[in-house]
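Excluded from the complex is one protein chain; the other protein chains are retained at their positions.
The letters A, B, C, D and E name the chains in turn, as written, and every chain counts its residues from 1.
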């Protein structure tokens, strides 16, 4: 639609993915504990998640462990910043409508210093793509925002 | 999981959303025409999209027009850069498994100067969240990448 | 499959959509308060919805407000009666499996005078299209019906 | 939201579902053949559907046959008119994003005399509930409308 | 990928489906009561399911009854053992992310003598196909496994 273009820019580079060894853990500005002190919703969610994950860990299922590992890898600092990828996780979770996943990525994004406006704008993309069926999830996300950022 | 945190950072600001009047059209580095000359897949997709949208425009349906308008708004420069939001649109489209939508956002992201590595990393988030059912869409996206960035 | 047809009917008219100004608020036969007095499920749902929407309203997010507005518009009296569109909202909500959305549209339909048999028949379309994965939602909808119509 | 209510209306009746024997085949105003002469999209879809269904019929699978039977039943004249239920089938199909199913119900609705404006308004409910991910399907539906009603 | 093949095997037979009259109820090794005594989660789920189904039964909706009947049929002993089909129901429920349905099929599978390892391996297929969005459901399933098999 827009036709505003620079005259002769070089095409976007075919930059190859950052090598595995360069991927690294993001630096969290806030601990989970900090978030649970600000937000009761976060506290209840993280407690329940920890309790239930203990069962999964105990089962020691080979494939589940590998899946958890690759899942962890997908949100590390890489070609894109961890912040951006947590917000993408938020968008994906909202589109697929999973409250637990929305809470998880919203908390992670918060811990990385993402502002509320950035979280809201990400959810707007999800809302437009996924429709009004997302509204109940949006409401619950805003309740969490209110507690975390309020 | 990670507990690396700064000692006493200020909580993320409750920055309010950028006022509507500050939202503005992104600057595309490449025209649609440029992309269609590089990629046959992009050309076919954009031609078909244009032809079919003509029908929708002709119908002049009030609600559809408003929806298209709000949809357009969601990807403008805002608190988050348009590039990031196009990539979020890509993630959402991949999770909800719509080839047309994947193509659209991948082309838009390309036009804004997003690298292939950034597109791939975005799709990785979608792949982990949405599972192997996305693989056929991933394959078709990589074919488009090959043509656009090749 | 059926081949029972009238001999030479005129094709369905290409009636254009009712102009925006003709869309109008439906006339509710029952207040929300009336429904909450009959149904504890409705009361809990509407209370929680109101409380959570207050957060969303306070955030005053431009795009969310526009989305809510267009969402409101979609169910007004139009070419199709509001009753029919609330039932379509019910079918859509059931297919996409959102209890909150099912409750919302079932309550709205009730307030417009829709009978229980009409609600059940609408859910039957959803059940056939969407499969047994809808059954838990169907059960919860029938519980609400029992309270509202009982 | 709206509080316009009649003073003391009787609650919606708990009308029980129309007994099975009262359900009956709807009266189609137009044959499938009529539609295929107006629309090339309809023709291709119905031909392919018929050809593929022949395989399914030949397989003579007990459960599939029963499912087809119950599926057929869901759209008969009942408490709600067949027209309304075909439009609900359209909404459900659009929300779950299946072009074949959208085409099928749009054609059935057309054959029952549903106007284009009614079809568009039904799709608007689906679009709001299901989001922009439906737009490619909307475009293809409007192309079919153009041929059938044009 | 693998090319390990027998030299000249006969093609898989086109065995026709087991005739309806040969389908029969599976033999449960354990009663529902046995399961509810081992697992509080199972008890709460089955109690709530029974209570809510009573409403559905009372409504006596023709199409719902037929759907329940065909649903029941799909899991009988047939060409495939009931155990396998309950596990398929588990996979389907996990992919479509319905906790109630996951609990139901996990309990049914347990009652038929399925081991925990078999349940976990089935969920692994679902996890890979459906992605990390399934993880919260996986956690809740493992909690049920812990109680049933613990």
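Everything that follows uses one rule, which is that contacts are C-beta pairs under 8 Å (C-beta built on N, C-alpha and C of every residue); 3 or more make two chains touch, one makes a residue touch a chain.
Bear in mind that the values here come from a model prediction, so they are computed numbers and not experimental data.
Visitor: Touch partners of the unshown chain, restricted to the chains that are shown, please.
Guide: Per the touch rule above, the missing chain touches A, B, C, D, E.
Visitor: Among the options E:45, E:75 or E:103, which residue touches the chain absent from this view?
Guide: Spelled out, the listed residue whose C-beta touches the missing chain is E:75.
Visitor: Touching the missing chain, which residues of chain A?
Guide: Residues in contact with the chain left out: 16-17, 19-20, 60-63, 66-67, 70, 73-74.
Visitor: In the complete complex, the non-displayed chain touches which residues of chain B?
Guide: Against the missing chain, chain B presents residues 97, 120, 124, 127-128, 132-133, 135-136, 138-140, 142-143, 145-146.
Visitor: Please identify, in ascending order, the residues of chain C that touch the omitted chain?
Guide: Contacting residues on chain C, toward the hidden partner: 95, 127-134.
Keep in mind that, in the parts below, only the chains that are shown with their structure count from here on.
Visitor: Considering only chains that satisfy the touch condition with chain A, which of them also satisfy it with chain D?
Guide: Touching chain A as well as chain D, we find B, C, E.
Visitor: Starting at chain B, what is the smallest number of hops through touching chains needed to reach chain D?
Guide: 1
Visitor: If every chain is reduced to the average of its C-alpha atoms, which one ends up farthest from chain D?
Guide: A
Visitor: For the identical-sequence pair chain B and chain E, what's the CA-based rotation angle in degrees, nearest 5?
Guide: Nearest-5 rotation angle for the superposition: 180 degrees.
Visitor: For chain C versus chain E, what separation do you get between their C-alpha means, in angstrom?
Guide: 32
Visitor: Multi-chain contacts only, two chains or more: what residues does chain C have there?
Guide: Those would be 16-17, 61, 63, 67, 70-71, 74, 92-93, 96, 101, 120, 124, 128.
Visitor: For the protein chains shown, what form does their contact graph take: line, ring, star, complete or other?
Guide: complete
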